[in-house]
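One chain of protein is taken out of this complex; the other chains stay put.
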Amino acid sequence: MGNTFGKQFKITSWGESHGPAIGVTLDGFPSLFKIDVEHIQSELQRRKPGQSEISTQRKEEDSIEILSGLFDGKTTGAPISMLIWNKDQRSKDYNHLKNVFRPSHADFTYQAKYGIRDWKGGGRASARETIARVASGAIAKQWLASKFNTEILGFVKQISDLKAQISNSSINHESIESNIVRCPDNKIANKMIEKIKEARKNGDSLGGIIECVAKNVPVGLGEPVFDKLDADLAKAILSIPACKGFEIGSGFSGIEMTGSEHNDEFFVNDDNKIKTKTNHSGGVQGGISNGEDIILRAAFKPTATIIRSQKTVDSEHNIVELKGKGRHDPCVLPRAVPIVEAMVAIVIADHALLNTANNNRN
Amino acid sequence: MGNTFGKQFKITSWGESHGPAIGVTLDGFPSLFKIDVEHIQSELQRRKPGQSEISTQRKEEDSIEILSGLFDGKTTGAPISMLIWNKDQRSKDYNHLKNVFRPSHADFTYQAKYGIRDWKGGGRASARETIARVASGAIAKQWLASKFNTEILGFVKQISDLKAQISNSSINHESIESNIVRCPDNKIANKMIEKIKEARKNGDSLGGIIECVAKNVPVGLGEPVFDKLDADLAKAILSIPACKGFEIGSGFSGIEMTGSEHNDEFFVNDDNKIKTKTNHSGGVQGGISNGEDIILRAAFKPTATIIRSQKTVDSEHNIVELKGKGRHDPCVLPRAVPIVEAMVAIVIADHALLNTANNNRN
Amino acid sequence: MGNTFGKQFKITSWGESHGPAIGVTLDGFPSLFKIDVEHIQSELQRRKPGQSEISTQRKEEDSIEILSGLFDGKTTGAPISMLIWNKDQRSKDYNHLKNVFRPSHADFTYQAKYGIRDWKGGGRASARETIARVASGAIAKQWLASKFNTEILGFVKQISDLKAQISNSSINHESIESNIVRCPDNKIANKMIEKIKEARKNGDSLGGIIECVAKNVPVGLGEPVFDKLDADLAKAILSIPACKGFEIGSGFSGIEMTGSEHNDEFFVNDDNKIKTKTNHSGGVQGGISNGEDIILRAAFKPTATIIRSQKTVDSEHNIVELKGKGRHDPCVLPRAVPIVEAMVAIVIADHALLNTANNNRN
Partner (left out) sequence: MGNTFGKQFKITSWGESHGPAIGVTLDGFPSLFKIDVEHIQSELQRRKPGQSEISTQRKEEDSIEILSGLFDGKTTGAPISMLIWNKDQRSKDYNHLKNVFRPSHADFTYQAKYGIRDWKGGGRASARETIARVASGAIAKQWLASKFNTEILGFVKQISDLKAQISNSSINHESIESNIVRCPDNKIANKMIEKIKEARKNGDSLGGIIECVAKNVPVGLGEPVFDKLDADLAKAILSIPACKGFEIGSGFSGIEMTGSEHNDEFFVNDDNKIKTKTNHSGGVQGGISNGEDIILRAAFKPTATIIRSQKTVDSEHNIVELKGKGRHDPCVLPRAVPIVEAMVAIVIADHALLNTANNNRN
């Protein structure tokens, strides 16, 4: 269970890292929308392995095929099935892991829960499943952009102890893509790249923070009291492999402020719209979007796969020495940027479609 | 929408702050379980307004009535309906707020989304709805304790800049309840209480962090890839009023570690069980519980209600001066402890019931 | 589980026949709708026990209380909680049934499934739970009438072998309510009443057919391929106690026609609308409403409760003689008419709210 996300923009994901393919079915998407397949592909390129010298060297084209739901390039209201064939599996790299539980991986928990485990390349627990998220998220982005002019921009804010200095108002897709680490602060970006290369050389790995801003989100999205917009965003973000934390607006830093400092004062702007002077709320108040930028941050732990010797146990409860092998990312953050953006896009699109309170009110 | 939480341990909440009552219906709970109604009531006392000099002075008995689902004190498998009558509404305290959008409250977003707003006491957006969570969470706790010996302990970790020094292994229900701020570090607790009183005197408010530990959670809970245990916990926590952040295990602090430092080494303990030496994972790996303590933290912003003059706008887009009135909590954290515990209990109980992978595997 | 119905117009029902109350929470209903509480009450009167000489003599006011979700009489988008207190329980009438499984009742299956059973008045398996359906259905009816001018009319078509001759175009609420059996063919209605009285005298019971017509249903409701409008109607109808069959349009009688006879020829009417000359489809084609009247029929078995001696077994597997006692309906159909209407209204309202294909298409 658990392979479906969303209530109205509803995706069902399937596929293992070393199986024949990865796929996703999107149900609930409105009809008559012209899908830009090249844009989906370009989003997948941002997630693709082997895209740069700081990512894993697995070689995949990750070329998308749409098998249903379109007619003359437009959506018909029928489910949209998307599929990507896996091509560069090297399952023999994993033979020695067959009975071994890698530390801080899902090997032990999958074995304990299911009594069986696809140990080739991590099987279903591999981050390769995020292809399904990025492909669906691309459609969500297209629809949100066309309907509300919404723009969703993720970027690397911090790698290890290297923190970027970035003003959200200045970032855009181009500045994010201007370097391979996807941090729009080029000076820090170079340091981050060096640090990641060094970690790889040491057979080690790094973590960090991705920030994501959603601009032009319509007012009124979110369904209190449990399906608050920020609650669904938190779930979406925490469901991404290696993510350990989520915050919105002031988040963990807001706790040292007083209420009088933290409250976002309302004013009326030149277009006679109600806006807030500050945005400690991060674009969500009472679980509902207020029209300000949605600003959130996701914490990613350092990649569990390291090319170092580690002690661990096997399925027979023996202590074993595990030697890291195989291709891997010394830091997942650069490739996780499009994944975070995709999950944010899916949640916002889902809530925009769900927003029957507005759609159907008298 | 959005008033139902959980898939198998499924609660549906209703009621406004100044309406006649608050209620919740629990569906999916196993039959033949003896409910301890006094325990539910005692949990509600921990959430109750007016419980101490640092909480709001609204006077409510918050006395629970169970209207269905029990027979001779035992569950029958039928939905359990619980209800609490509101008694100490002072709606006139809110008359001046009828057309005014309080900063960082849900007034503006509710009005924008629904086109109408129950402005008395915050209506549905009031934290009074959390009664439904605490009552249901008490049942979840009882069941988890009886079935797995699970214990769920929340406590105040930080108020403003005051950070407690607490070892998770030493805390227990009694040490948490030993002071009114619910921080088991008594020395810091006293400072916290002073700071909260001072904030009240200034008509201001404070935020902080609640930590929650779940002990004896069975291995195997969580449904990858979207309904991971940590993802559902994140949603549960972010759905609590005033919460702005969530982290599990190493969370935001883990990002400066390397993989070799962060990985939790497996070993085999004296009972021949596979355990980890460290617990940076926070009890969840690959979205599935691994049998270690689940450790999470929730960031709460300072209460939006302050007894100070603030500028804001009204529904006619006029700039108005808002003078704080009414009873309120200068800091929500002491009363939020049982709410956090309740949501954690509900998520774990839900996943324990959902865990058909284990329940039905061949 | 199973106490929630609908995806967008979502009701959660609770309460036992001899418990303190019956209730229902409606979530997902649009805001700003003026609820007519008297209309809800008048629908409940049509379902009420003791309403005529051919129904059970249990005396209940069935007086509705709305505990949440309204503000100044209008919906706010918050969940609407409705409650009815039970008043005329006579649990002692059921003492002798404590360990006995009444034939064709739910006693045996509830005991087998749950290991416990509320034997007082049938507990949760009592048709008294249908109060929740009728109350929610009344709101669905009001909304559909106001939004689309939809009218939903159920009536008794057949009792035992007595078949009414009725033209759907001529029936209306008044003709249905013109007699206590709710059959608009007054001549047959009298015979039905006599037959029911006779059955009661014999301590026996009767079954029959209810037909329901929904007029002015908008084109486009239904979500293929599984959530077809007729599929959801079938589920709704079969979920009513004592229902054993469902058909739409030509139903079971259409099977002897050929395709050339059965096909509904399209034409264009004076308003330039596409209509069909016949309506063997019953208003649904390919799972989606086509704008014609929705016509369905529900088969109800004779009431299982009879006031006759029957052989059965008890929980100890003894053969026992069961003597019928207590108040009961010799024929459920007259009271089931508003229940069928309610379920049809709920399904149509749910699909109207769900119809994002139309609501959001480009």
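We call the chains A, B and C, going by the order they appear; numbering starts again at 1 in every chain.
Operating definition for what follows: a residue touches a chain if its C-beta (ideal position, glycine included) is under 8 Å from a C-beta of that chain, and two chains touch if they have at least 3 such contacts.
Note that the structure is predicted; figures quoted are calculated from it, not measured.
*Asks:* Of the residues listed, B:Gly2, B:Gly15, B:Gly28 or B:Pro330, which one is in contact with the missing chain?
*Replies:* B:Gly28
*Asks:* Which listed residue, C:Leu70, C:Ile176 or C:Ala199, touches the chain dropped from view?
*Replies:* C:Ala199
*Asks:* Counting contacts across the full complex, list the positions on chain A that touch the omitted chain.
*Replies:* Residues of chain A in touch with the missing chain: 1-4, 8, 10, 12-16, 19-21, 23, 25, 27-28, 31-32, 67-69, 71, 74-81, 110, 113-118, 123-124.
*Asks:* If the hidden chain were put back, which residues of chain C would touch it?
*Replies:* 1-5, 13, 101, 103-106, 108-110, 112-115, 124-125, 129, 158, 160-161, 199, 204-209, 219-220, 222-228, 230-239, 241, 244-252, 254-268, 272, 274, 276, 280-282, 285-291, 299-306, 308, 310-313, 317, 319, 354-358, 361
*Asks:* Which chain B residues touch the hidden chain?
*Replies:* 8, 28, 30-33, 77, 146, 353, 356-357, 359-362
The criterion applied here is as follows: only the chains that are shown with their structure count from here on.
*Asks:* As a multiple of 5 degrees, what angle does the CA superposition of chain A onto its copy chain B give?
*Replies:* In degrees, rounded to 5: 180.
*Asks:* Could you grab the centroid distance between chain B and chain C? Build each centroid from C-alpha atoms only and quote it in angstrom.
*Replies:* 39
*Asks:* State, to the nearest whole Å, the distance from the C-alpha centre of chain A to the C-alpha centre of chain B.
*Replies:* 26
*Asks:* Taking each residue of chain A in turn, which ones touch at least two of the other chains?
*Replies:* As it turns out, chain A has residues touching two or more other chains at 356-357, 361.
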